[in-house]
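All protein chains but one are shown at their positions in the complex.
Now for chain A:
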Amino acid sequence: MNELPQQLVNGLLLGSMYGLVAIGYTMVYGIVQLINFAHGEIFMTGGFGALTVWLILPGGTTLWLALPLMIIGAIIVAVTIAVGAERFAYRPLRGGPRLAPLITAIGISLALQQAVWAWYPGATSSLTFPEIPGGPFHFGSVTIQTGDIFLLTAAPLSMAILGYFVMKTRTGRGMQATAQDPDTAKLMGINTDRIIVVAFALGAAFAAIGAVAYGLKYGEVNFRMGFILGLKAFTAAVLGGIGNIYGAMIGGLALGLAETLATAFIADIPGMQQLGGQSWADVWAFVLLILVLLFRPQGLLGERVADRA
């Protein structure tokens, strides 16, 4: 069991990434009850946005200097695409049958994947992403990569900023009101269309930060990276209680830990060798999801919490 601390760190890192992406699913669902399946691809375009900034910057720029610019580039690209999708694809369908925007989201997801594949130079295979030099750092038996430091800082910081925004600012309170009852919110003078755009933009921004973290952690970006990760993040959002922003992060962490610990330890249980290992990790993660939904259908943190947004 001496590998437990390291595996816990591995799980937390993976979970933070899921959490960052899950925020986008949960915010959009909370306000317009739409599962935005294009969100995984918005995450992916964020990664390519960051890479583009890095490639445009003159060679020899240190990554520490470039990183803020890359994050801004990633956010600009992801937010533009998300807001564009909202304005031109989802808004005309608002008020229509629930399935119409959902299918549209799947269409946008495929279109974005193929567009990056076809038009981003070299994107038909994985592209190398710059890595933070130095490290790794050792804390007792735990090793942390330099690339992970970004994720470890960005995830809690993002949550804190988001929490503050939703609870304290005028727009944030507007979001809560819209989530609780869009019609009444409108009567109270809240511009719900603007609130919805803000929800899409915020979700995309956090996905973009997640994408930069992904690139730094794995040293590559590719046009398919948002597909599996998007599904996992959606799972995390449901696990934590879709519509609840803290639930998204908690769900992400729970999912990441479940996958990692299942990979690490299930095979050591006598008689379970066949069901262990990384290829079974997804199965165990979804077993966890099913169990949670059986006993707490509203997810870990539930939907009816006051700060739903």
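The rule is simple: contacts are C-beta pairs under 8 Å (C-beta built on N, C-alpha and C of every residue); 3 or more make two chains touch, one makes a residue touch a chain; residues count from 1.
Everything below uses one rule, namely that contacts and distances are computed from a predicted model.
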Protein that the absent chain corresponds to, by UniProt name, given "histidine kinase", "Branched-chain amino acid ABC transporter substrate-binding protein", "Phosphocarrier protein HPr" or "Acetoin:2,6-dichlorophenolindophenol oxidoreductase subunit alpha": "Branched-chain amino acid ABC transporter substrate-binding protein"
From A:T62, A:T169, A:T184 or A:Q278, residue that would touch the chain that is not displayed: A:Q278
Touching residue (missing chain; options A:M225, A:L288 or A:L301): A:M225
Of A:L14, A:I71 or A:A177, the one touching the omitted chain in the full complex: A:L14
Touching residue (missing chain; options A:T62, A:T124 or A:T184): A:T124
Interface with the unshown chain - residue positions in chain A: 2-3, 6-7, 10-11, 13-14, 33, 35, 37, 98-99, 102, 106, 109-110, 117, 124-126, 128, 131, 136, 138, 143, 145, 218-220, 222, 224-225, 227-228, 231, 234, 238, 242, 259-261, 263-264, 267, 277-282, 293, 297
